[in-house]
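Take a look at the following structure, please.
Here the complex is missing one protein chain, while the rest keep their positions.
Chain lettering (A and B) follows the sequence in which the chains are written, and residue indices restart at 1 in each chain.
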Amino acid sequence: MSKKNDYDPSEIKRAMGMTAKNRVSNTVIYVVLVIMSIVWLIPFFCIVFQSFRCESTWMAGYVFPTKWGLDNYINLAKTDFWKWYTNTFIIAVVVAVFQTIIVLCMSYTLSRFRFKMRKGLMKFMLVLGLFPGMLTMIILYRVLKDLNMTQANAVPGLILVYIASSGMGYYVSKGFFDTVPKTLDEAARIDGATRAQVLWKIILPMAKPIVIYTVLTAFMGPWGDFVFARYISMNTSAGMNVAVGLQSWLSLDQINNRYTMFCAGGVIVAIPVTILFLCLQKYYVEGVTGGAVKG
Amino acid sequence: MKKVLAIVLALVMVLGLAACGTPANNNTPANNTADDKPLAGTYKIKVWAAENNQELTKKQIEAFNQSNDMGIVIEATVEAVSEADAGTNMITDIEAGPDIYWFAQDQFARLVNAGALDKLGEGASKTVSEANDPGVVAAGSINGQLYAYPATSDNGYFMYYDKSVIPETDIDSLEKLIADCEAAKKYFAFEAQTSAWYIASWFFGTGCHSEWEMDNDGKYTGVKDDFNSANGLIAAKGLYKLVSSPFHLSSSKGAEFESGAAIVVTGTWDYEVVQKILGDNMGVADLPSFEVDGKQYHLGSYNGCKLVGVKPQTDAKRGAALHQLAQYLTDYDRQMERFNELAWGPANLKAQSDDKVKANPGLAALLQQNAYSVPQGQIHGSWWDIAKVIGDDVKESGGTDEGLKAALQKYQDKIDALFSMSDEEKNAWTVIGDINGDGWSIDLPMEEVSAGVWKTTQKYDLKAGNQFKCRQGKSWDVSIGNGGDNYVVEKDGSFTIVLTLNGDSGTITLE
Partner (left out) sequence: MANYSDLEYLRLSKGQKFAYKLGHFFLSIPRAIGRLFVNIGKGIGKGAKGIGRSLADIGSTFRNGDGITKGSFVIMGLGNMARGQILRGILFLLFEIVFIFYMVTTGGYWLSMLPSLGHQGPAQEYNPIYDTYVTTYHDNSFKILLYGVLTIFFIIAFIYTWRANLKQAKITQEMREKGIRLKSGKDDLRSLVDEGFYKTLLALPLTGIIIFTVLPIVFMILVAFTNYDGTHDGYFNSLFNWVGLENFNTMLSWEGGGNVYSATFGEVLTWTLIWAFFATFSNYFLGMFVAMMINKTGRTFKKGWRTILVLTIAIPQFISLLYVSKMFAKNGIVNGFLMNMGWIETALPFFEKAAWARITVILINIWIGIPYLMLIVTGILMNIPADLYESAKIDGASGWKQFTKITLPYMLFITGPYLVTQFTGNMNNFNVIFLLTGGGPTNPAASGASGSVGYTDLLVTWLFKITTGAESKYYLASVVGILIFVVVAVITLVVYNLLPSVKNEEDFQ
């Protein structure tokens, strides 16, 4: 792994004594960043405010509610929301586990082994990845239907599809493995370790950032899928994920009664993802920078 | 060791296939042999109804189980799918679709074309057509054959306004309304730029027509449309007055009253919302008139409806039981019940004349507007996309006569293009018949292999007794079979069909 350092150009400058010019430019930077933060946070807070609005349930043209309360959150329990939430959570957890395993298998193999079909395989997958995924929606639906994995059974169906195609997303973690020196493997091989042992005992413990990065991205994906998941669940409430379920509240016959609940549901969806993301941000950064850019 | 991989792969595929083999079997009713009750049995079905109609539909199905004397017991799962989405969702997967479903009228032709609507039996057709509004019955029929049960007749639009902004004296005049909105810096919400359904209002107001013709299979064969005419130009001028105003908002949501709108043109479904927002300031009225060259034109509208459809069934008994239920769900009492609980305007003639129905303010405004409305018949699916841009084109035209005429001409060209063919297509010969299992609906392509000799591009499996004809330009103007009759296949086999032309006549041979 390349050497990391916490070198910060600004600190040297400070050590050398701040010039007036620097002070001006720092002020400008702070002002810009404050304005940016406001712009970035406005929609976020607006959505949160909407979720606490109790005086009406439709889309309103103003930001601050006249009557605050938790009605929208409480009312969620009267709908299938928690069923959708559980569905999504199950999907996200299972997919996170299996996708991580598959991605690690693929990326480690393609980074470490040199076999006959390797280059061809990588090119082939690169080409496959260039087809718009939207196109295969219809046919995946029919295949899953024949396996009885649509509508009320959409959860296993979605899990299957997400996992099955996850091998394609090996680039980032392959890039990461490429930065792990090969000499480590070779030393262990000389000591008599099999390839499997090398992976388990030596590489995996080192790959913590990329494992966490993969788990995080795999876990976040299913929360926002509202196109494919909608197709697979075919309006059966029991098989919806939270994105599809919430989207169904925006249809013409429901939006007037459900819009504020939609916002409340959205806030609840955002909570676990936000917390995870904030806690694991460090690894995310290490993961992408270690892998994505070199993929 | 590559083969191990290959074998694993193959095994997985086989397992997959083994699991795929048989199509889902239909739930056949439990047998009940009592002859006097031929339909008796328990039926598991799926129903789609809009979310607000979901509970009521469940209740009504329960009531049907209690009250019917045919021994039918329905076990229904009712899923929430709005009438507007039902068509698209149904066509995505008819097999997984519901047995009985509510849908909005504009999807009717699509559903018939997709094979998702079962024809009504003769008895049911008669009862239903007599009981309901003829406009709605026409909306559910193709050339006299009913395909769905009329359920409501309230898919029309009228005007809601904020009395605190708009003086009641101005509500008859579009020009005054626009001026009031501009003065108050409030929006006039009329979906005149993004929805053909609302745009048509202007053209019907000046006496234009847009009527589509269909064959018996629900395929469009032509259109009578005069939007591009002197009357159409007047309508476009009126439309320009609205869309060129900076305070025109192309929307039809009742909730816009909270976002700065003073007028919203929408339907009964937004009544509750508007009432909650405006309270005593809510006003309802029919659409206003606009003035062009000193003459007043009252805006027209589409008058549409909701229908209940039954999915085609492979089991006659089950089909008949489903039709019994669908008929029950749309009869007088059920329509009244829906009016009382959901304020859905009935299609049933007797229900329409009920005093309570007449007294509903939303429906009353709609009824007033009905004097200027056009029943929404069968409309080509592409028309919605083509006509919806009239609003944009009119706005861009700058309001000059030439600009507006050009906008309408563009519209007409696109309509014409729906039915026009290139010269090559007009001259090409095709085979049509019952040879491909499609019941005379698909033209099989032929190519000219030498001057006057046309051959099909591939071999077809023909059976003795199959009939077909060759025709030119996919129309029946020029067609050749065995002379003027259909060509009849004499023996089974796989053949290329060859047409040898000889002046105006020709002979068909099989190779």
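Assume a contact is a pair of C-beta atoms (placed from the backbone, for glycine too) under 8 Å apart; a residue touches a chain by one contact, two chains touch by 3 or more.
Source: prediction; values computed, not measured.
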Chains in view that touch the one left out, judged over the entire complex: A, B
Among A:Lys67, A:Arg142 or A:Lys208, the residue in touch with the chain that has been omitted: A:Arg142
Contacting the left-out chain in the complete assembly, out of B:Ser382, B:Thr400 or B:Ser475: B:Ser382
Touch with the omitted chain, as defined above, among B:Leu239, B:Leu444 or B:Leu499: B:Leu444
Missing-partner contacts on chain B, residue numbers: 1-14, 16-17, 20-21, 23, 38-39, 88, 91-92, 94-95, 110, 113-116, 118-119, 121-124, 185, 187, 193-194, 246-247, 249-251, 256, 259-261, 312-317, 319-320, 323, 381-382, 384-386, 388-389, 392-393, 396, 410, 414, 417-418, 422, 436-439, 441-442, 444-445, 457-458, 460-461
Chain not shown, touching residues in chain A: 2-10, 12, 26, 29-30, 32-33, 36-37, 39-41, 43-44, 46-47, 50, 59, 61-63, 102, 105-106, 108-109, 113, 115, 125-128, 130-140, 142-143, 160-161, 163-168, 171, 175, 178-179, 181-182, 194-196, 199, 223-224, 226-227, 243, 246-247, 250, 262-263, 266, 269-270, 273-274, 277-278, 281, 284-286, 288-290, 292-295
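We take it that only the chains that are shown with their structure count from here on.
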Chain centre separation (chain A, chain B; CA means) in Å: 40
Chain A-facing residues of chain B, complex: 16, 19-20, 48, 50-52, 79-85, 89, 92-93, 95-96, 253-256, 258-260, 269-270, 272-273, 276-277
Chain B-touching residues of chain A, taken from the complex the two chains share: 56, 58-62, 141, 143, 145-147, 150-151, 231, 234-237, 248, 251-254, 256-257
